[in-house]
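One chain of protein is taken out of this complex; the other chains stay put.
Going in written order, the chains are labelled A, B and C, and every chain counts its residues from 1.
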Amino acid sequence: MQEKKTNGKSAILLMHCPDQPGIIAVMTEFITKNGGNILYLDQYVDRTNRIFFMRLEWDLENFIIPQDKIEEFFGTLYGQKYNMNFTLYFSDQKPKMAIFVSKMSHCIYDLLARYAAGEWDVEIPIIVSNHPDMEVVAKQFGIEYAYFPITKDNKAEQEAKEIALLREKGVTFIVLARYMQILSPEFIDLYPNKIINIHHSFLPAFVGAKPYHAAFERGVKLIGATSHYVTSDLDAGPIIEQDITRISHKDTIDNLLGKGRDLEKIVLSRAVAKHIDRKILVYKNKTIVFN
Amino acid sequence: MQEKKTNGKSAILLMHCPDQPGIIAVMTEFITKNGGNILYLDQYVDRTNRIFFMRLEWDLENFIIPQDKIEEFFGTLYGQKYNMNFTLYFSDQKPKMAIFVSKMSHCIYDLLARYAAGEWDVEIPIIVSNHPDMEVVAKQFGIEYAYFPITKDNKAEQEAKEIALLREKGVTFIVLARYMQILSPEFIDLYPNKIINIHHSFLPAFVGAKPYHAAFERGVKLIGATSHYVTSDLDAGPIIEQDITRISHKDTIDNLLGKGRDLEKIVLSRAVAKHIDRKILVYKNKTIVFN
Amino acid sequence: MQEKKTNGKSAILLMHCPDQPGIIAVMTEFITKNGGNILYLDQYVDRTNRIFFMRLEWDLENFIIPQDKIEEFFGTLYGQKYNMNFTLYFSDQKPKMAIFVSKMSHCIYDLLARYAAGEWDVEIPIIVSNHPDMEVVAKQFGIEYAYFPITKDNKAEQEAKEIALLREKGVTFIVLARYMQILSPEFIDLYPNKIINIHHSFLPAFVGAKPYHAAFERGVKLIGATSHYVTSDLDAGPIIEQDITRISHKDTIDNLLGKGRDLEKIVLSRAVAKHIDRKILVYKNKTIVFN
Partner (left out) sequence: MQEKKTNGKSAILLMHCPDQPGIIAVMTEFITKNGGNILYLDQYVDRTNRIFFMRLEWDLENFIIPQDKIEEFFGTLYGQKYNMNFTLYFSDQKPKMAIFVSKMSHCIYDLLARYAAGEWDVEIPIIVSNHPDMEVVAKQFGIEYAYFPITKDNKAEQEAKEIALLREKGVTFIVLARYMQILSPEFIDLYPNKIINIHHSFLPAFVGAKPYHAAFERGVKLIGATSHYVTSDLDAGPIIEQDITRISHKDTIDNLLGKGRDLEKIVLSRAVAKHIDRKILVYKNKTIVFN
């Protein structure tokens, strides 16, 4: 759906519930009857699981329900009745994104260049790393850099510090921009469908470490990259976006690494853009990504 | 939208009208109130032109309005009120497709292979050609072949015969499978948005004859193919589907022709599939193609 | 390398040997000194394994060594000296291709349509199947169809009959056009790098049966197809060609099957074309595919 622009505030509803006739009518009537002007509506019905998914955005300018009451009204009127799982966002509450990075700069530069250009409606209050190398990049863009070296022995306590910092900064989601350190299940559980990773292969091929080396070994003719939400099951979380590029027998591992970097940063940024725009729903380890 | 299957008959509504709040609600209510079960709903709002587009499909099994009355009811109740432009199709009325072909076999083989495999819900009562060469292919698949040689002098009368034949066969749309003969505006006017052509370039680049030669001359690194509805403005009708493939300085014109053939047949068949599924709407020389 | 056309006969040399300076010079001098006109030269050096690969084609019109002596001369003069692994082909000795098929028609139609159009320099003397279904297609194109139903008990003897038939027909390579029956290692050993399979996933993802179902389950955003030479290690032979297409949450398994068919036939045909043109070399389970 082509989006309508508004200068004012808008509300975004992401929801799913068991499918039933007339659900779109009920939802759109709720908005329009109460003075809301619909800016975006896209819906999808999973016929196998009989689940209805929708993203609805409306202008709050003449909406008669106050912003801080919408969730309550909505939940009371429809939430229970339709067995609805829903989340409300407001355009004036920007998502806050933390970037986790290790030593490679291509993804973080791509993210920060978009941020600096105002391409995304997001704030980046903090960059976290297990290495000091990328501090210079953080400085270029004037963003705070928190260095937490991780060893087998200190992982739990360092993660605790990281979590405290993320809370202090009001972080709402995390982007692993080639962060080469596995997060603990406890950490991941705090951010369900809120940690986006970039894996440097077309998953589920080449799970785990050194996928380009494995791809070279296997002699594939395409290499890929996959952005996905992180779950405690390594490289097995819900896939948001994938893309590939063509290679040939002439390509060395170094070439694969180079071509891969271009894929990784674009595929990661596409996922981040969709997350910032609140256009992703997750159901049974799969994503519904609205246009 | 993921489609629900039904064994029975269904109705398909393709419509557009000036956008206004609640239109989806009105339409879905009309269906469900009258006993129809919605199998498919996809909609799109063109915010620039403020036009609402929708494709709606519902099961007729328990629908209380008789099939031959639906159009009348719908038109009376909503057509004028919403200034709606709509077309109704029924799943038990298969589209009838004529193939126009000249001398090249790749597109027609691709179409007929799908037809023979039962991939499409369509009938192909007739193949029309300005050359005798493809009669052998028509015979392989047991389809009638009508040969109308065209010269400057006989074009009008030959087209008249073609049109008479198409009518006799009940043809509802025409596929130009590399038909190398320009149809007259009078012919085209009889089949608005019902003639699908494949042009062997990524339009609007390389309009007209010999696009691969022009692409070679220009030294492009990609070649493409474009399927579109035919209008009297050459190669300028509404684009349905496009795709490209990568080439290099090593490719001769012969290579381009070969790579192009693979593109052409796939890009044409994708457009035909969408047309057969009644998933294409045309507005102001552009297509809305539903998933 | 852009190919030169010749109306006469040509010789094609596919070779690899340990890399050493001056090898191209030696080879090209051998051709030109003896009156051969080079039509094609492409070479590749695997720097890791220090192996030199080359495809060389030359016009035999004024070549002073008789066609049936070239192999002997070449082997004597260079084969042992350079520890060379080489194969000679002649343009007047067309490869003979057997198609193995089960019940699905999309790949075989694509192969036969190209064959009928004269797109490939190949003969297809026989189609082999473990099912009777595709006999109708073989008949359309006037090609002999051999039906060998396979059960656990008769597999060895049926394969023996197939092999006898392939020999009788002079078959030089086999194309598995969605042949849903695993060949025995004994069969495969008789045709090293001469059996081309199409697997309906981007290998190594989704090895084995029902890859589209597995892809749907995993929620990938791309599906692929892979053509490869068959080895006794299932779906693990040298990859010749791969391609992918984009899917979304809206695609049902049926959609994946449909989009997959288009991929499969194109990816298989690209591999077959390269094989027919003698442009593929295999080394350590990987392919070198010349342009």
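Simple rule for what comes next: contacts are C-beta pairs under 8 Å (C-beta built on N, C-alpha and C of every residue); 3 or more make two chains touch, one makes a residue touch a chain.
None of these values were measured; they are calculated from a predicted model.
*Asks:* Can you tell me which of B:K69, B:K152 or B:R218 touches the chain that was removed from the display?
*Replies:* Considering all chains, including the one not shown, the answer is B:R218.
*Asks:* Please identify which residue in B:A117, B:L190, B:I244 or B:L257 touches the non-displayed chain.
*Replies:* Missing-chain contact among the listed residues: B:I244.
*Asks:* Using the definition of touch stated at the top, determine which of A:H106, A:K155 or A:K286 touches the missing chain.
*Replies:* Residue touching the chain left out of view: A:H106.
*Asks:* List the residues of subunit B that touch the chain left out of this view.
*Replies:* Against the missing chain, subunit B presents residues 44, 46-48, 202-206, 218-222, 224, 238-244, 248-250, 252, 285-289.
*Asks:* I need the residue numbers on subunit A that touch the omitted chain, in ascending order.
*Replies:* Counting over the whole complex, subunit A touches the hidden chain at residues 1-3, 104-106, 109-110, 113-114, 116-117, 119, 137, 140-141, 248, 250-252, 258, 261-262, 266, 269, 291.
*Asks:* Kindly note down the residues of subunit C that lie in touch with the hidden chain.
*Replies:* 1-4, 21-22, 24-26, 28-29, 32, 37-38, 41, 43-48, 246
Throughout what follows, only the chains that are shown with their structure count from here on.
*Asks:* Once the Cα atoms of subunit A and subunit B are superposed, what angle does the rotation have, between 0 and 180 degrees and to the nearest 5?
*Replies:* Superposing the C-alpha atoms of subunit A on subunit B needs a rotation of 180 degrees.
*Asks:* Could you grab the centroid distance between subunit A and subunit B? Build each centroid from C-alpha atoms only and quote it in angstrom.
*Replies:* Computed value for the inter-centroid distance: 37 Å.
*Asks:* Any idea how many Å lie between the Cα centroids of subunit A and subunit C?
*Replies:* That pair's centroid distance is 42 Å.
*Asks:* Return the residues of subunit A touching two or more other chains; collapse runs of consecutive numbers into ranges.
*Replies:* 44, 46-48
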